[in-house]
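Dropping the structure in here first, questions after.
Just one protein chain is left out here, and the rest sit where they should.
Naming follows writing order (A, B and C), and every chain is counted from residue 1.
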Amino acid sequence: MARPSATALAGETLTLAHTPSREAVAVTRPPSSGTQALLRGWSDAALAAEVARAIPPRSVVNLGIGLPTQVAQYLDPAASIMIHSENGLLGVEGRPTEATLSPTRINAGKESVDVRPGAAYFDSALSFAMIRGGHVNLAILGGMQVDVQGSLANWSVPGRKLTGMGGAMDLVTGARAVWVMMRHADRSGASKLLERCTLPLTGAGVVARIITELGWFRPTGTHFEVISLAPGVTLSDVGDPALFRTDRVFENASRATQRADEP
Amino acid sequence: MARPSATALAGETLTLAHTPSREAVAVTRPPSSGTQALLRGWSDAALAAEVARAIPPRSVVNLGIGLPTQVAQYLDPAASIMIHSENGLLGVEGRPTEATLSPTRINAGKESVDVRPGAAYFDSALSFAMIRGGHVNLAILGGMQVDVQGSLANWSVPGRKLTGMGGAMDLVTGARAVWVMMRHADRSGASKLLERCTLPLTGAGVVARIITELGWFRPTGTHFEVISLAPGVTLSDVGDPALFRTDRVFENASRATQRADEP
Amino acid sequence: MAVEHEAAEAPGGSRGQPVEGHGAPSGSGPFLKVFEGAAQALADLHSGAVVMSGGFGLCGIPECSIAELLRRGVRDLTLISNNIGNRGKGLAQLLKSGQVRHAICSYVGGNPDLEAQFFAGELTLELVPQGTFAERIRAGGAGIRAFYTPTGVGTVAAEGKEVRAFDRPCLLETGLRADFALVKAQRGDAYGNLWFKESARNFSPLMATAATVTIAEVEELVPLGALPAEDIHCPGIFVQRIYQGSHYENAIEYPILRSP
Partner (left out) sequence: MAVEHEAAEAPGGSRGQPVEGHGAPSGSGPFLKVFEGAAQALADLHSGAVVMSGGFGLCGIPECSIAELLRRGVRDLTLISNNIGNRGKGLAQLLKSGQVRHAICSYVGGNPDLEAQFFAGELTLELVPQGTFAERIRAGGAGIRAFYTPTGVGTVAAEGKEVRAFDRPCLLETGLRADFALVKAQRGDAYGNLWFKESARNFSPLMATAATVTIAEVEELVPLGALPAEDIHCPGIFVQRIYQGSHYENAIEYPILRSP
């Protein structure tokens, strides 16, 4: 996109702007139990800060409910990042005080928020026109499962709980880049990064990046590329070596996934 | 439509609200040349006033360029009729003074206008959502030709002039009722009310009423019902007796046209 | 034929025919749209009606109209609303009282009543991706019969739907309409022009366009001309009845404050 800025926005030249430190990737692979791995890596706060640092300046970003919402408080104000909330608000910034709390000023998680100068309110049709039309540079969503194809399941556990997809299907379809931010394993200790999602999909082949407390990952079509690991985490902590690799040769990557790799 | 008002809006119960005086229809049919007829009937001002009187109170009305625009100045303010202008304005009322003239306050004919309290401005997508969605009760349009099927041609004379359909096709499709307001004959003296339009259509089977300087007419599918005639005009003035009738039995009327006849 | 034409049909919804003397109460003011309160404005909202309700969670919900539905006890309602209430409030009250037969919505997390009734088979449910939900309502109000969207391809949202390839595969989705739309705005005038505060706008201006009868409640009924003509969020052409409500709770699900 012919934008005036020399610096890319998220979703345009992702790999330039997203610069987690590669030197953190361990070269040795000491044995480690899965349970141990759950205790390693970034705290929630550190994870949110890590994600915040990775967002290119001047991006429009939609933050999902839960972990992703915490990213907002770690954004550098100088980066001029605009937070889009699909309930009809662009320019979320921080929390209100007792004095400025307004029941009509909420984010998509139905939490009170404040807005920055330059914010705008609009109706839901325009809000999703922004999303579906490719105007939101980046969506950072929570996840239940992500697979090597970049497919995401984050809305339904059949028979167990009824929630609804909300805006997630629109976001994974329309945002110019989708990052999934989640814990590496579920409560039972099972990895949420899988060869193939078993839960109902939110979208197929939509995820560009995954960040967990253990590190940054990229679905390639055949496996997860380990882009970087959190301090103290080793490659063996993240899971099956057949599924997690550090190489950047992707024989069977889909066209879409290959494009995510292009600088 | 379950509206609170006991009085119908245009397009809802047209025949109740539209009450031109029937006694004006002549019972005798003296011979009269077509040329003579052109000189008879309502003046432009009287025609506009006649149409203005026929519009049900509280209707939302779109007035086409030319003759229909003149209707605005004869509306009874107590009737609370809202004039819609498809360039993005609802609530046109009158003309500005030298002091209130604004180049950004125009109607679809690109003429300066004033607005009444309660007026609203909006973009073109919403303006045509109003039209296409059936929210405009009545469109009063100019015409080049109308036929017994209620088809209208008012936008193109192939090879002679290039204009474009503008909003006319949307209006005839979406407005809940369409009236055509035009001179009875063209400059060469040929009737503009025909058995079959020869010019490119604006819409097929869309016209509920036609008013010319000679009277009110309704396309029935097989002929034009003469609803009423202007003072001094006789039935023979309006055209071929096979095409213009006063009876209300319509053997071959299309379903759509029949519905226009239902009270 | 333009004299009467039906707009896109909602699943289970219908565009009403003109009805004369059908018992609807008359409003007052030059446009006969202003009603005394919810009881008068909703008098003809009948059991079995298809009802749209604005609001995102509890933000911007038509509190007084919902209370009136509860009071009148109309049953077998089809509700079209993003969340069908939240945490037992808003439309969730109509779930508890067993007044809802079918719901079309997008997100129902935090709505245990709905969850329980759904799993008990007491109501049926259509879950729609939120952007498609908004767009279907806009289409219903704008006379767009159907549209192609890429959202939901390859998911359960695509089940039973036509898929067609443009630059990418898309689903065919149809316009959605209702018998009644219930919306709440901060300010409104006698013509039904509405202005919404902050993010309370959400689905309300869309729903207003997509119902046979749109009933707006406002915190402040202001004189004609008091709302700046450029800044009206929902022009009164879409609103058939308006009343000034009272005793607004304006609940907020998660009132999180700044860390000191």
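Quick notes on this one:
Operating definition for what follows: a residue touches a chain if its C-beta (ideal position, glycine included) is under 8 Å from a C-beta of that chain, and two chains touch if they have at least 3 such contacts.
This structure is a prediction, so every number in the text was calculated from the model and none was measured.
Though it is not drawn, the left-out chain touches A, B, C in the full complex.
Within the set A:V51, A:V71, A:A175 or A:I211, the residue that contacts the chain not displayed is A:A175.
Annotation: of A:G41, A:G91 or A:G109, A:G91 touches the absent chain (contact as defined above). Residues of chain A that touch the chain left out of view are 1-6, 8, 11-14, 16, 58, 60, 78, 80, 82, 84, 90-91, 115-122, 125-126, 128-136, 139, 150, 172-178, 203, 205-208, 254, 256-257, 259-260. Where chain C meets the chain that is not shown, the touching residues are 5-9, 135, 139, 142-150, 166-168, 170, 174, 195-198, 201, 228-231, 233. Residues of chain B that touch the chain left out of the display are 85-89, 94-98, 101-106, 108-112, 114, 121-125, 127-128, 131-132, 156, 161-170, 173-174, 200-205.
Here is the rule we go by: only the chains that are shown with their structure count from here on.
The fewest steps needed to get from chain A to chain B, moving only between touching chains, is 2. Between the Cα centres of chain A and chain B there is a gap of 57 Å.
Measuring from the averaged C-alpha position of chain B to that of chain C gives a distance of 34 Å. Not a single residue position of chain A touches two or more of the other chains.
The residues of chain C that reach two or more other chains are 138, listed in rising order.
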